[in-house]
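With one protein chain held back, the other chains of the complex are shown just where they sit.
So that you can tell them apart, the chains are marked A, B and C in the order they are listed, and the count of residues begins at 1 in each.
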Amino acid sequence: MMEIVKQLEIEPGMSVNSLLEGMKNCGFGARRLAQAVNIYENMLSGDYEKFFTLSGAMVPAGMRNIISTLIRQGNIDVLVTTGANLVHDIIESFGSHCLGSPESDDAGLRESGLSRIYDVFLKDEDFIKFEELMQSIIPDRKDVLSGVEFFRLLGSKIEDNRSILRMAYNHHVPVFCPALPDSMIGLQAWLHSQTKNLHIDVFADVKKIVDICYDSSRAGIFIVGGGVPKNFALQSMLVTPKSFDLAIQLTTDTPEAGGLSGATLSEAISWGKISANANYVTVYGDATINFPLIVAATISRLNRFQ
Amino acid sequence: MMEIVKQLEIEPGMSVNSLLEGMKNCGFGARRLAQAVNIYENMLSGDYEKFFTLSGAMVPAGMRNIISTLIRQGNIDVLVTTGANLVHDIIESFGSHCLGSPESDDAGLRESGLSRIYDVFLKDEDFIKFEELMQSIIPDRKDVLSGVEFFRLLGSKIEDNRSILRMAYNHHVPVFCPALPDSMIGLQAWLHSQTKNLHIDVFADVKKIVDICYDSSRAGIFIVGGGVPKNFALQSMLVTPKSFDLAIQLTTDTPEAGGLSGATLSEAISWGKISANANYVTVYGDATINFPLIVAATISRLNRFQ
Amino acid sequence: MMEIVKQLEIEPGMSVNSLLEGMKNCGFGARRLAQAVNIYENMLSGDYEKFFTLSGAMVPAGMRNIISTLIRQGNIDVLVTTGANLVHDIIESFGSHCLGSPESDDAGLRESGLSRIYDVFLKDEDFIKFEELMQSIIPDRKDVLSGVEFFRLLGSKIEDNRSILRMAYNHHVPVFCPALPDSMIGLQAWLHSQTKNLHIDVFADVKKIVDICYDSSRAGIFIVGGGVPKNFALQSMLVTPKSFDLAIQLTTDTPEAGGLSGATLSEAISWGKISANANYVTVYGDATINFPLIVAATISRLNRFQ
Partner (left out) sequence: MMEIVKQLEIEPGMSVNSLLEGMKNCGFGARRLAQAVNIYENMLSGDYEKFFTLSGAMVPAGMRNIISTLIRQGNIDVLVTTGANLVHDIIESFGSHCLGSPESDDAGLRESGLSRIYDVFLKDEDFIKFEELMQSIIPDRKDVLSGVEFFRLLGSKIEDNRSILRMAYNHHVPVFCPALPDSMIGLQAWLHSQTKNLHIDVFADVKKIVDICYDSSRAGIFIVGGGVPKNFALQSMLVTPKSFDLAIQLTTDTPEAGGLSGATLSEAISWGKISANANYVTVYGDATINFPLIVAATISRLNRFQ
């Protein structure tokens, strides 16, 4: 007996969770979104090592507090992200991102000292403050640091309880940034190293994450946006005899062009990154919509986002 | 002073409307979605002629009740849609769509008598029942019918208060289907006309919708999925001195390939279809997610979906 | 033994056909494009009824002569298209489309009398000429015309050997436009019918194309851009015991959102539209690039585009 489509019902004041419950029996993206909530509920309520990878300009777009709260609530055990999201996390600790039009005149913005990320703008003055802050908090140390240790040190200096880096520090969540040189943090680290001591061994992070993979009895992964963070987390599992048992992927890419960000999670089974009997789903679309929806519905079921 | 990004807050049990309120101050798709709710709230609470265009397999995917309820509540004045959505609306009045896997073996499905629409399946037996129903309810009439009159007659025969066609009949909402021959209703109408009288004048519909456009003091349009319905509604306004004052578009297409379904609403201003000072927004993504979200948030604000 | 990827070689002055030969042994989109050429070569050189469906603003973008030449060379037996492509075909017979910027100010364009299709502009004066031409060539007839007959009459009046409609007339290729009311031709036909005789029976076209499907011993289809033309051609085959043996689809849509334009050709097998052992391929991307490439390579192999 096949399940049937139950036409979705909408009511005034309905909760996100009720809506996503209803989407279980719909087709297309709605169904995938509802499956993602089910998988995430399993991941957060079960005994899984919880990996979370973050790409795309999610912090500038307003997703910072969701992530820092997930960390605070114990819902992220391992964070893999881009340098850019960490840069913007630090900027939010003292400054702001602004809202503008994606059709703005970009040469005019440059003259006004504004840098644009689609419809979000940053002021040059906030970048300058960022640089000053970085030069004051990047350590002057002779010993070799891993990337994870470097970000722990930075996190300990961010005085903001909504900061991703700070919450990761507080809650002992390792932050991996495999493309560390590719960000303003990387640039500042390099500048710093011209006059002070700073030695970062990026390969130490490889060992660290592979060890976590080895030690996981069961593992789940929430992939927001593909890119290097997706690949780094999946390849780390690849070198162990383990594989991910639960996986959620949010992406705007589709598989046809062959890039990793749009690759199906099924493809990852052929590599041994994801288990052949894993429970997994990809939700196609804008993560600034789908990510909050999944989190809002899941924590409603778990009732543990206090 | 630019508005700033306010980082989104998520709470257990939160309502769809609260979430979308929070998205107002986010970037990217979240912001567009929140703008769509604001525009839809204006459209439904103001004195607008409310056009609604529907493409894509929205009824098979579970969106039927939302649309029929919008009609019942007086939130749609003019419906323009594809034949396919009306076919599946009729099928839902006596049968069901089933849920399956988009990776199914399609040759095997054919042998099992199942037709697939991504992850939604239809049984051959339901198509047979559909054909029998159509042959029994398509009228035998010597006078010439417009498409709108033809669908009114069909609607009057559908015994199902969740039916789009029935609710449109009950509430005197004209249903336009500009590509009528391109659907199983079109095929059945042709079969019927081989032995009985049936004369449909598709151009009569052109006059009808153009008249509605002329008579609108102010007009708003909600475009789900582009295609012929989008173009037909916009071109009808084009031939009048009027233009749409409010517009929402949900699409998976983007503008770069030049097709109408992905064309920006700004482009429609150059044609005079949309007013130069209109309030409009396009939300990119899967309408099975974004459409229920917009409706759920909007009716929560209006509190009139009883 | 699996075939291996042969790294593609590029040479100065190389032909399109050489490049596409090389792409056979590449992955991703390049491989699909090469497969499309192989299928099209089979379709044009074998004894197939050749269906061609055309959506998207292909004529404004410069694809008109390719299509009219395909017709002239006997490479299209049945054309299914949108009204818009035929409107622009007629405009090209006396006027021009212009090139502009997709970032133009649309309110300014409206004031200048320019309508925009992404980066292609049309002058109001050409629309006025189009309307005058239409009023002079739309027939004043008491008998009932099918859509195909209507377009034959129009085609016979277009004095331009690069015109799609004219070449279809000259070479007895039926032109189906299932959404006839949804175009400026539809609007002009309606205006005309206010003062003169014009009776178009759109269902007559259904019979005509179904008959063609029945009579095809083998059939191939080239689908450019999805939409109503894709569906109309496929559903016509559906009602016969036949199915398409060869199929090529060019689309910018992907399957995940469930719309027909992005639906896989495999899905069409579950409906019986395409044969379970058909040879078919979808090439994802912009048809203004992929369509000329496929035609250029195919006719080079056949050497029959004189």
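FYI, a contact is a pair of C-beta atoms (placed from the backbone, for glycine too) under 8 Å apart; a residue touches a chain by one contact, two chains touch by 3 or more.
For clarity, every value in this text was computed on a predicted model and none was experimentally measured.
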| item | value |
| --- | --- |
| Among B:23, B:257 or B:297, the residue in touch with the chain that has been omitted | B:257 |
| Residue of C:117, C:234 or C:247 in touch with the missing chain, whole complex considered | C:117 |
| Interface with the unshown chain - residue positions in chain B | 27-29, 103, 254, 256-258, 284 |
| Missing-chain contacts mapped onto chain A | 55-57, 60-61, 84, 102, 104, 106-107, 109-110, 114-120, 178-184, 186-187, 189-190, 193, 198-203, 205-207, 225, 227-228, 231-232, 235, 239, 252-263, 266-272, 276, 286-288 |
| Sites on chain C contacted by the missing partner chain, in the whole complex | 2-17, 19, 22-23, 25-31, 33, 57, 60-66, 69, 92, 96-100, 117-121, 162, 284-286, 288-290, 292-293, 295-296, 299-300, 302-305 |
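To be clear about the criterion, only the chains that are shown with their structure count from here on.
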| item | value |
| --- | --- |
| Centroid comparison with chain C (C-alpha atoms), farthest chain | A |
| Where chain B and chain C are represented by their mean Cα positions, the distance between them in whole Å | 26 |
| Touching two or more other chains - residue numbers and ranges from chain B | 57, 60-61, 117-120, 286, 288 |
